[in-house]
Each structure stands twice: as C-alpha cells, then as structure tokens.
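In this view, the complex is presented without one of its protein chains, the others remaining in place.
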Amino acid sequence: MPVFEIFQQPREGKAFEHGGNLVAPDVEMAILYAREFYARRQESHSIWIVPREAIVEISDQDLLHPPAVDRSYRSVAGYSVRDTLRATRGAVAGSNQPD
Amino acid sequence: MEDQNHIEEFTAFVQKGGKVEPGDWMPDEYRKAVLKFVEMHANSELMGVLPEREWINKAPTLKRKLALTAKVQDEVGHAELLYRVAEDLGKSREDMLQDLLDGKTKFHNVFHYPTYSWGDVAIIAWLVDAAAIQSQKALLDSSYAPYARTMQKICWEESFHIKHGYDIVITMMNGTQQQKEMIQEALNRWWPPLVMFHGPPTPIEKDRDLHYRIKAKHNGVLRQEFFAKYIPKIFELGLTLPDPNIHFDTEANEWKYTEPDWNELKMVVTGHGPRSQERLDLRRVAYADTQWVRDVVLGKAA
Partner (left out) sequence: MDKQVQETQSPQAFDMWGLTPLQILLFALADDEFILGYRNSEWTGIAPILEEDVAFSSMSQDEIGHARLYYELLQELTGTMADKLAYSRKPNEYLCCRLVEHRKLDWAHAIARQFLYDTADHVRLEALTHSKYEPLANATQKIIREEKYHLMHGDMWLTRLAKLSTDSRARLEGALVVLWPDALGIFEPLPGEEQLIADGVLPGTMSDMCTDWLGQITPYFYNLELPFPATLDERTGLYIPTVEPVYGGRRGQHTGEFTELWKEMTSVYRLDPEAVW
C-alpha cells in the first residue's frame, strides 16, 4: 500500500513541518486518515499529503557540507571587527574631531 | 463575488494580524497590491546585483572576492525567491522580467546610481543593506504569509552582508589617508539616496500597503530607525555626513535632516536616474544573449 508523508502547519502563517506518515490505498483515504492522525487534537492549521515516491532526497554530505573551503566569509561569525573597531575609535578620539 | 461585507471582513482580519495564504480568498485589490509590492522588491534584488557586480573582478583580497561574489549571488537568489512569491499571485516570471526590461515596472532608487571606487562597494554593503534590512525586518510581519516566510529566509541569509560591508569600512578607516578618503567620498555620494531610501512620508490613510498590512511600518518610522541605529556608528568612525542640518533633536526624540527633493526620487525610480538606462541596457543585452538557453532548457525550442 502506498505511503503518504504528512506535513503539518502548526499555526496560520507558519511553515510546514514533517509530522510523520501513514499508509492508505489512495489519496482520498489518506485525506481522511491524515485528519485523524495529524489533526484530531486540533494541532494542525493545515496539512500537506505527499506520496512518498514523489519525494526526492539529497543527503550526500559532499554536496550539503562540502569539506574543503572555509565558507565563513558568508556568515556573520566570519568577521571579527572588534579589534579594528577599537583601533579606529581610538584614532578618532585621539584626533581633534568635533563632537 | 466581491461584496463589500466580504472585503471589510478581510480587511479587519489582516489588520488584526491575520495571515493570508495563496489559496485563500482575497480581494482583487489586495492581490494586486501584494503582487506590485513583491514584484518591485524582486526587481530591486535583481537590479541591485548590477552596481556591485562591477566590482566582483576587482576585489582586492581573496576573502573580499569570495564575500562579494557570495553577496551578489544571494541577491540573485533572493530575486528568485521573491519572483516565486509573486508568481503564485498570477503573473509569470517571464512577464515580470519583460516588464522590468521594458521599463514598465520599477526598482529601488539606490540601484540607479553609479559606483566609482571600492569605497562605494563598502558603503553599499554596509549602509544600503542596513537600510534594506530595516525595511525587510518590518515585512516579517506581513499579512501575506508566503512573503513573510520568505523574508525570514532572506533576512537570515543577508545578515552577513552588513557585517562584510562594515568590516571593509572599518578596515579602510583604520588604513591609509587615501583609503579614508575613499570611504568618506563614497558616503557623501550615497547619503542623499539613502535618506530617500524608505520613501516619502505618506499619510497612513493613503498608504494601501499599510492599510492591508502588506508592510507593517510607515516610511518615516523606518527612516528614523535606520538613522538611530547607523548615524552614531558613522560618526564613531570619524566620518561626516553631507547634511549641515543633521542632528538628534532630544526634545522630539528623532533625527532632524534636510528634507530631500522627493521629486528626484520620483524621477530616479521612473528610469531617469544617473545609471537607470545603462543598467537596464545591460540586463536587456544579457537577457537577449541567453534567450536561447531558456528556450532550450525550459522547453520552448523544438
């Protein structure tokens, strides 16, 4: 029997998250049972039902976390301005800048 | 179908903070307003690529080269995300790009100005991005849910852009006299467009985007937030602003500045800025040169 993966939107405006899956012979029955298994406590604002075979996965870490290059240049943590900022402030304070 | 009650109900819903999904019912006016807003945002990301792109092959260190390429890449990526949001409202990407190239739709004022030195790259990355983030953060609360979610991703991805710009500015302000002058000159060039960045103060009742909470903050409020956060940082580095009237008014609790010529803003965004046509021409040529690729890969050629 086909497996359907279920994605739940917890509240209005929020992104969908994977909730789990269920088996059902067809989409119509999956809709009925998804409501039972993923919404009967009213925990979902909306539900997506996706046939498992429609999902394409990438999990190769060479693609997702390529190991060679230091990519900190594209993160805030890759820049340490503290020392240069202090030096610049010091130079400004030392000159005769008007307030 | 669009009876007045239904529209009023919808309006009350979004004004209370309600979120709208693409499949939900929405008034035609709302759909058009969101589309126009997001489309201009997407256009701005795409055109915003061009001033900085000119410097990708001139960056002076390996790290600057990597960071600038990554920043411009992000902007293209963000154009893609925003065009996707807009497409779901009923206009194809192809039509949006064509309208942009034909001058029928607009892009943000700051991307109509020239760059002259590496100092411009620093000021754009620091202050233009800072002004943009100020606007974009206010969109995290947009009533159009896919837009708000996309802004979350965009704001997160762009967080390094400002830091990269700030890092260049501080490094150069800590450097040679020539470097300091490059930064000051660039700041002098960019300050007037930056003051105009958030748009003229529009009465709230006339601002349709505010009315529907497509955006959550008034132009003037965003400008003051930007000033409050960045003017002190600018002064701290020993830089000056090319506006004799700029000062913090403690009584009014806001920054006073010389009111810009709002007519200039209007001229600039309607394609009469100093680099409007050159930038559009570059896009037109690039688009035409690569049309065959889209025809082949996106399935239009035999």
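The letters A and B name the chains in turn, as written, and every chain counts its residues from 1.
Everything below uses one rule, namely that a residue touches a chain if its C-beta (ideal position, glycine included) is under 8 Å from a C-beta of that chain, and two chains touch if they have at least 3 such contacts.
These figures come from a predicted structure and were not determined experimentally.
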item	value
Identified contact with the non-displayed chain, of B:V20, B:V34 or B:A70	B:A70
Candidates B:T176, B:T250 or B:N263 - the one touching the absent chain	B:T176
Hidden partner chain, residues of chain B it touches	46, 49-50, 53, 55-62, 64-66, 69-70, 72-73, 75-77, 79-80, 83, 93, 118, 168, 171-172, 174-176, 178-179, 282-283, 286, 289-290, 292-298, 301-302
Positions on chain A contacted by the hidden chain, ascending	60, 62-63, 66-71
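Basically, only the chains that are shown with their structure count from here on.
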item	value
Separation of chain A from chain B, taking each centre as the mean of its C-alpha atoms, in whole Å	24
Parts of chain B lying in touch with chain A, wherever the complex brings them together	18-19, 21, 63, 66-67, 70, 74, 145, 148-149, 159-160, 163-164, 166-167, 170-171, 173-174, 236-238
Residues of chain A that touch chain B when the two form their complex	12-13, 15, 46, 73-76, 78-79, 81, 84-85, 87-89, 91-92, 95, 97
